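Okay, here's the structure, questions in a sec.
Apart from one protein chain that is not included, each protein chain of the complex appears where it belongs.
Labels for the chains are A and B, by order of writing; each one numbers its residues from 1.
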Amino acid sequence: MFAYIVRRAAYAIPILIGVNLLTFYLFFVVNSPDDMARLHLGVKRVTPEAIEKWKAERGYNKPLMYNEAAAGIDRLTETIFFEKSLKLFAFDFGHSDDGRDISHDIGQRMIPSLAIAIPSLLVGLLINISFAMLLAFFRGTYVDVSGVILSVVLMSVSAMFYIIGGQFLLGKLLRLMPISGYDGGLDAIKFLVLPVIIGVISGIGSSTRLYRSFFLEEAGKDFIRTARAKGLKESRVLFRHLLANAMIPIITGVVVILPLLFMGSLLLESFFAIPGLGSYTIDAINRQDFAIVRAMVFLGSVLYIIGLILVDVAYTVVDPRVRLS
Amino acid sequence: MIMPVILWTDALIFLLVAITTAFALYARRKPHLRAPWRHVVCSRPGSMAVVILCAYIIIGLLDSLHYRLALESNDAGAETHYASEVLSALDALVGPLRTQTEKTYSAPFATHLFTRETIQQPEGGQTREYPRLKYGGRHLQNPAVDARADILRRSGVALAQTLTAGLAVLLLITLWQAHRRQQAFTTMLRTILKRRSEVPWLIIWISLSILALLIFLAANLATAYHVFGTDKVGEDVFYQTLKSIRTGLVIGTLTTLIMLPFAIFMGILAGYARGWIDDVIQYTYTTLSSIPGVLLIAATILMLQVYMANHPELFETTLERADIRLLFLSIILGITSWTGLCRLLRGESLKLREAEYIQAATAFGVRHSKIISRHILPNVMHIVLITVVLDFSGLVLAEAVLTYVGVGVDPTMNSWGNMINSARLEMAREPVVWWSLLAAFLFMFTLVLAANLFSDAVRDAFDPRLRQH
Partner (left out) sequence: MLRRPDGTPGNQAAYGCAVLLALQAVLLAACSDEPWNRPYPAQDAHRNIMYSSFQERPNHLDPVQSYSSNEVRFTGQIYEPPLQYHYLERPYALVPLTATAVPQPVYLDADGERLPDDTPPENVSFSVYDIHIQPGIHYQPHPAFAQDADGRPIYQDLDEKSLGDIYALGDFEHTGSRELVAGDYVYQIKRLAHPRLHSPIFGLMSDYIAGLGDYANTLKVVSTELTGPNGDRGFLDLREYPLEGATVIDRYTYRIKLRGTYPQLRYWLAMPFFAPVPWEADRFYSRPGMQERNITLDWYPVGTGPYMLTINNPNRQMVLVRNPNFHGETYPDEGEPGDADAGLLDDAGKALPFIERVIYSLEKEDIPYWNKFLQGYYDTSGITSDSFDQAISVGSAGEVSLTEAMLEQGIELKTAASTSIYYTGFNMLDPVIGGYNEQARKLRQAISIAIDTEEYISIFLNGRGIPAQNPIPPGIFGFREGEAGINPYIYDLTVNGPRRKSLDYARQLLAEAGYPEGRDINTGKPLVLNFDTTATGPDDKARLNWLHKQFTKLSIQLVIRGTDYNRFQEKMLKGTAQIFQWGWNADYPDPENFLFLLHGEQAKVEYNGENAANYRNAEYDRLFSRMKNMPNGPQRQQVINRMMAILQHDAPWTWGFHPKQFSLTHSWYYNAKPNLMANNALKYQRIDPEQRAALQAEWNRPVRWPLGVLFLLLLAVIIPAWVSYRRRQRQPAYRDKH
């Protein structure tokens, strides 16, 4: 198993290089360092000298990939790509274009992101699984039909409506919780209730429907019939056999996205002014802070690949028949 | 005189229509292809969804027939010039909706503006009051008293029209079915009304009637009132949301059209060829899918803007600029979304490759291209179809989010994302301006709901695994 993970990790390196090259290309073709400088320096009274100075200070005055002016190995190392992109492999994110330590910022902003993502995930799982079981238990009856219709209706509503509506209803009209904001420590709870509720509700529709189909698939299998035929209590059938087996696809589905929880939610975080990594990314795009964007892309890719590996591992854990090779 | 204008997305839409029609004609004659589609239409939610989707598609297609009007010319011999404003068949159809603009906000069915204005009295002095609308309820003498009665009367007319049209449609359906099945008219009518027909004609008829009611209501009311109010600069919100339909459909369908060839080709190739080809393809899609999608989209949209800024002469009108941005958005969404399908297809082809009949075909020396087109492709088509239909609603929803992030469609284009985005600010007004949000919500929700119901029906019909249940 360990050897397998190592091999998979090694396989990730060319992917990360590819990701790196692609983002580098995309962002530098689009945004010359001059553009970045102009955006950072503001509007009023910006001189060409100031732009040159800004670039020189941040090392953006070098050639992109190949330095003809330098000699020997410096031709490749005295370039923006080498200095800015390759260091990421050592998880050295460097400094953002306005001079902040990106690693430090990521460390700080991860917490609020997780503070939304983890409760949303857990509460969501609990609710979705219960609903799905309920629907599966009452399969074919009006409960099931109306439940499925409700799920489809819920998943047909854009997340934007949930957020705007939630803020308006719970925050403004009913005044039950703060409309937006964030605070450290336990004070954070009252700020997190609303985004978590919205996060859960916007996910209920699709997940319940998906989980229901997992349950139905298991329920149709022979061992469930056998268990029933043996005269086992319905509760035992439901929880011991049905739930346990349906959990396999549910858990593997969750494991894939587990690492990506770190990346935060773009929409929730910007609407609720929560200083997580999602809003960090959006801000960086808007400010065209290439250093942060690069770091976030890299981080996202790493986490995605970790997710893939975790799924494989999870399969072996929950289903002993699968062997990693 | 008009000059037809074919935008890039128009061309692609017509291509898509052509492909779909060709496929439908082809499938008509193949029972194994017809059966699942029949299954879709025969399911109750499926038939309802089909009716709704058809309505949307018709509006979308009408809105894709673009043209430019000729400018009047004084001397006959002179070369005709065309207005640079591009209109569509839908614009011609809804006529006054487009041109009847007020000064600023007005509520649905209002006869007065939403905001007070300072009005100079003829005898001097000023008053603050709500001015009458230029178009909404223009025909009324005394709007405060007459408006309600007028709206009721118009709705009554619409209802009567619907009843007439509905009965006519029922008659036609029954006649047609009775003729086809060689049954008596009354027997057929009873079969339909008691829901014993194979195709749920009753449901279809009810959906059609509701649709007809909405259309008649709109036809009777929208010309005299702003049924969904007006926006900040006085444009009719109902018109905007009708125009948004095309944007939503284009994003939902063109994206898949663009990504399909890649996904199918690469997926099957990877699974079938294996070896280094498989490695390269796997590498490509893992790399692409590991980049957060928003970043990729943002970069592409920025890149497009650079290109357009450098080649302004290529894009003559505002609409063309917006259109090319829409196209690029579809392309880039296609690039970010083909990887999932590609992976599925690869897995399926890997499995199929080991199937006995393909092993046999290989042993007989059948060419690879033939094996793929004859044996593998038809056997993975249900996966393709299900993914396409499933993706559609997700893409329509994604447009709104992307617009919020600032990398969506052009701000001059009518789209639900743009409507929601400006409605965010309107929700902060006192008193609240809610109608733009409501209109966008209703139209978007209906489309996505129909698409979801449709995709459920399609999945039930095509996925053999699910049909056992």
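Please note the rule applied: a residue touches a chain if its C-beta (ideal position, glycine included) is under 8 Å from a C-beta of that chain, and two chains touch if they have at least 3 such contacts.
Model, not experiment: these values are computed from the prediction.
Trainee: Touching the absent chain in the whole complex: find that residue among B:Ser209, B:Thr362, B:Ser422 or B:Thr446.
Mentor: Residue touching the chain left out of view: B:Ser422.
Trainee: For the full complex, which residue in A:Asn61, A:Gln108 or A:Thr252 touches the chain that was left out?
Mentor: The one listed residue touching the chain not shown is A:Gln108.
Trainee: Touch as defined at the start, partner being the missing chain; which of B:Gln161, B:Gln183, B:Thr284 or B:Thr318 qualifies?
Mentor: Of these options, the touching residue for the absent chain is B:Thr318.
Trainee: Counting contacts across the full complex, list the positions on chain B that touch the omitted chain.
Mentor: Residues of chain B in contact with the hidden chain: 71, 73, 78-79, 81-85, 101, 103-104, 115, 117-118, 120, 124, 231-233, 235, 302, 305-306, 308-309, 312, 316-318, 321, 406, 410-412, 418, 421-422, 424-425, 427-431.
Trainee: Where does chain A touch the missing chain, residue by residue?
Mentor: The list for chain A reads 31, 35, 38-50, 53-54, 57, 95, 98-101, 104-105, 108-109, 134, 137-138, 140, 143, 164, 167, 171-184, 187, 190-191, 219-220, 225, 228-229, 231-235, 237, 270-273, 275, 279-280, 283, 288.
Going forward, only the chains that are shown with their structure count from here on.
Trainee: Can you tell me which positions in chain B touch chain A when the two form their complex?
Mentor: Contacts found on chain B: 283, 286-287, 289-292, 294-296, 298-300, 302-303, 306, 393, 397, 400-401, 404-407, 416, 420, 423-424, 427, 437, 441, 444-445, 448-449, 452-453, 456, 466, 468-469.
Trainee: Within their complex, state which residues of chain A touch chain B.
Mentor: Touching chain B: residues 14-15, 18-19, 22-23, 26-27, 29-31, 152-153, 155-161, 164, 168, 213, 216-217, 220, 263, 266-267, 281-282, 285-286, 293, 296-297, 300-301, 304-305, 308 of chain A.
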